[in-house]
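Sharing a structure below in structure tokens format, with a few things to ask.
Here is chain A:
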Amino acid sequence: MSEIFEFIAAEYNYWIYVTLMMIGFYAMIAKKNLIKKVIGANIFQTAIFLFYISLAEVEGGTAPILMHGHDGAHAAHEVIYVNPLPHVLILTAIVVSVSTTAVALALIIKIYQVYGSIEEDVILAYRKQLAPEFSEHARQKQEGEQ
Partner candidate 1 sequence: MVTETVNSMVPALAVLVSMVASVLILAFGKYPNIREGWTFVAAFTKFSLVISMLPLILDGKVITYTVVKMLPNLPIAFKVDAFGILFAITSSFLWIFVTSYSIGYMRTLKEHAQTRYYFCFAIALSSAIGIAFSANLITLFLFYELLTISTYPLVAHTETAEAISSGRKYLTYLMIAGVSLLFAIVVVYNATGTTEFSFNGIAGLETLERTTLIILFIAFMIGCAKAAFMPLHAWLPAAMVAPTPVSALLHAVAVVKAGVFTAIRIILYVFGVDLMETSGLWLNMAYFVSITIILASIFAMTQNNLKKRLAYSTVSQLSYVVLGAVLITQHGITGGMLHIPYHAFMKITLFMCAGALIVTAKKENISDMNGIARQMPITMLAFTVGALGMIGMPPVGGYITKWYLLLGAAELENMILIGVLLISAVLNAAYFFPVIYVAFFKKPDKELKYKEAPLTMLIPLVLTAIISIIIGIWPDAPGLFLDIVNIAVANVTGGGI
Partner candidate 2 sequence: MSGIQESVVIRTVVRIMVPFIEIFALYVIMHGASGPGGGFQGGVIFGAGIILFTMIYGIKEGKQRMSNKLSRILSSTGLSIYAGTGLLCMVFGGMFLQYNVVPLLSLDPANVSKILIDVVEIGIGITVLVIMISLFFDISPSEEDELQLSEEEEQ
């Protein structure tokens, strides 16, 4: 029993990332509200980022910014730096994440303009109800707009 506990305790941060990822993933696929889905996506992605950042961690390491102490040249060899590469990757990934969020939100606004709701089942019901006429109707409407 204690072994299992030790095993869990030793990597407790990893288990928390896993929990976060599962929460986010669950929200993405199970929540009916579109905004909730996007929130879930954000949580999922940040959890992955957290995993990356924790990979970079080195015990006793400092941020990867070169220190210029009094004897600058030597300092670089004495200080332990954390691994900079995951940081770079995550900088990029954060940008990707915010871009995806922006596009998703724009889509949500568009959906709300058409269906008047951001609940998945309401939209689904609406589409089902209007299925035969709706596409035709929408087309005429679009032509009218032009």
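The candidates were selected such that all candidates are chains of the complex that A comes from, given by their letters.
Simple rule for what comes next: contacts are C-beta pairs under 8 Å (C-beta built on N, C-alpha and C of every residue); 3 or more make two chains touch, one makes a residue touch a chain; residues count from 1.
These figures come from a predicted structure and were not determined experimentally.
*Asks:* Pick the candidate touching chain A in this complex: 1 or 2?
*Replies:* 2
*Asks:* In the complex, go through chain A and note every residue touching candidate 2.
*Replies:* That would be residues 63, 65, 91, 95, 102, 105-106, 109, 113, 116, 141 of chain A.
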